[in-house]
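Shown here is a partial selection of chains from the complex, left in place.
Lettered A, B and C in written order, each chain numbered from 1.
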């Protein structure tokens, strides 16, 4: 099984604060990692470093085969990132937004509809401006926008927040499906149950370092 | 690259279409500015005629700055700037696409402003070709400079006040060249209209080159 | 430059102390030459002595801005590969720009005083004066951007791009006297043209330029080191933070 993320003693600094303080971790292809840790432990920071949004200032990091010290832009086209925020153009209609994201990653326009159906967004909402959606509906649009790009590495920051039971079920299915078709999934969440239901591995951070690791599946 | 740029531009124009900001707010505002100047100059007809070219470009740049600001606010709200940076689309395409989107919106604005100037300031267009060329050159120069600096301020908490500060010095030559070229086209003053117009194209070209080469750097953090 | 001899809290080294001494002597000599040795002008009288500060200052400012642009370009090239690469060039760009702004300010100030004497007003809306002021403000904006709180590399990249764009202003200032009709003096020293001033004035001007160059280099070296020291201080603070994170055992958020 090939390694998708490989961190060795990674230190990363944002705003003068060491958000990662010597993190060692390896994630293999096809894993579904549940990232845990108390508030401020560095979960979000870890994902942003993986996505190349925060540079590493010490240690070695390799993501999808790219050395993140040399080139942290190239892996991005293969990574999907869902942050605490939804990254949505609030002025656009739901469908337009997902179609734009689809086109931006070279997918076809038809994929957009499929993705929206996949996250269970009723088509009454497809031509509604995103601004008018409820929190959970927006989260679904964000997930659809990510889905449509078929990334190889999925980074999701509390994707379950704001989703209802049905949404959670669909999301879990989507994650499992992605992993089984060869993608790698890392998601952060404070809910314990998720460790059992979807994740193949639980990783706990503390103070910008690894604290506990249930080990690869 | 062109395909991707067009994609971005189309998305921006669609956002514009949904919010109708250019025609609904910025164009009326620019017209208002023309009116206010007329007021401020105490409706001195000769003075207004003389100043027509300059005031036209002041109105364009002012309105255009609002459009640039908005073009990047759309990109940065809801944490969207991360998405912009994560975009699979290359930085040069982003730069071109954004510039194109802004260009079309400013053209829209000018389509309202030209008749405004003619009517309010009582000038006559004597050289259509020059006027058109100058308008296109100035708008191009404005769009690429604006997008370049817009990206520089984007994502910063103080962007709304920083952007104009950075933009004004860079745009001053465009303002000057545009005014002189228009003065010639409107027959207000005999100047080297075509020289000024080419100057604007040169500015546009230089900034396009810089933008294509460096836009990627502007998006990175850390 | 990374390793500073002597104590790490000082910006001076033996070499720069010598440079400082030379700068001091050079300036004294320049004052002597400018105020005593060189003759008064036929038209402008004593006021012409302003020339020896006014003109070298802006030339040095041009030079500093060239340095800023070159370092910025090198910084961008280096930083493309390794994330910490080329910080050196960023510091150099910053210190050169600061010195450039100061000398542009000196030109503006001496020019305004000179204008008061010869034109009767401090300020004229003349192309060269206006473009000079735009140049001044552009680089002030550059320095403002440098001061924003942001990650050093983010800031470095953005300001480097800004430096490249800003440099466009320099030739505009220089050629403004040719492009527009101005009150201001035409360029008397220009590539491919014979100098219009001669004799002692010419030599004094050249010498002043040399003296001001020495002063500017001294300033740049020290500004560079101050910036470096600030970075070292930040790095030390960071090490402390990392250390404290490593023993972060209290589970407080």
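Just so we're on the same page, a residue touches a chain if its C-beta (ideal position, glycine included) is under 8 Å from a C-beta of that chain, and two chains touch if they have at least 3 such contacts.
Fair warning: this is a prediction, and the values are worked out from it, not measured in the lab.
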Total copies per chain kind in the whole complex, with one of each drawn here: A x2, B x2, C x1
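Simple rule for what comes next: only the chains that are shown with their structure count from here on.
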Contact graph of the chains (line, ring, star, complete, other): complete
Chain pair, A-B or B-C, that carries the greater number of C-beta contacts: A-B
Middle chain, criterion being Cα centroid separation: B
From chain B, the most remote chain by mean C-alpha position: A
Distance from the mean Cα position of chain C to that of chain A, given in whole angstrom: 46
Separation of chain B from chain C, taking each centre as the mean of its C-alpha atoms, in whole Å: 32
Sites on chain A at which at least two other chains make contact: 13-14, 55
Shared-contact residues (touching 2 or more other chains) in chain C: 83, 151, 153
Sites on chain B touched by chain A in the complex: 4, 7, 11, 14-15, 18-19, 74, 77-80, 82-83, 85-89, 216, 220-222
Residues on chain C engaged by chain A in the complex (per definition of touch): 81-84, 149, 151, 153, 234, 237-238, 241-242, 245-246, 248, 251, 253
Residues of chain B touching chain C in the complex: 148, 152, 156, 158, 162, 165-166, 169-170, 172-173, 206-207, 210, 214, 217-218, 220-222
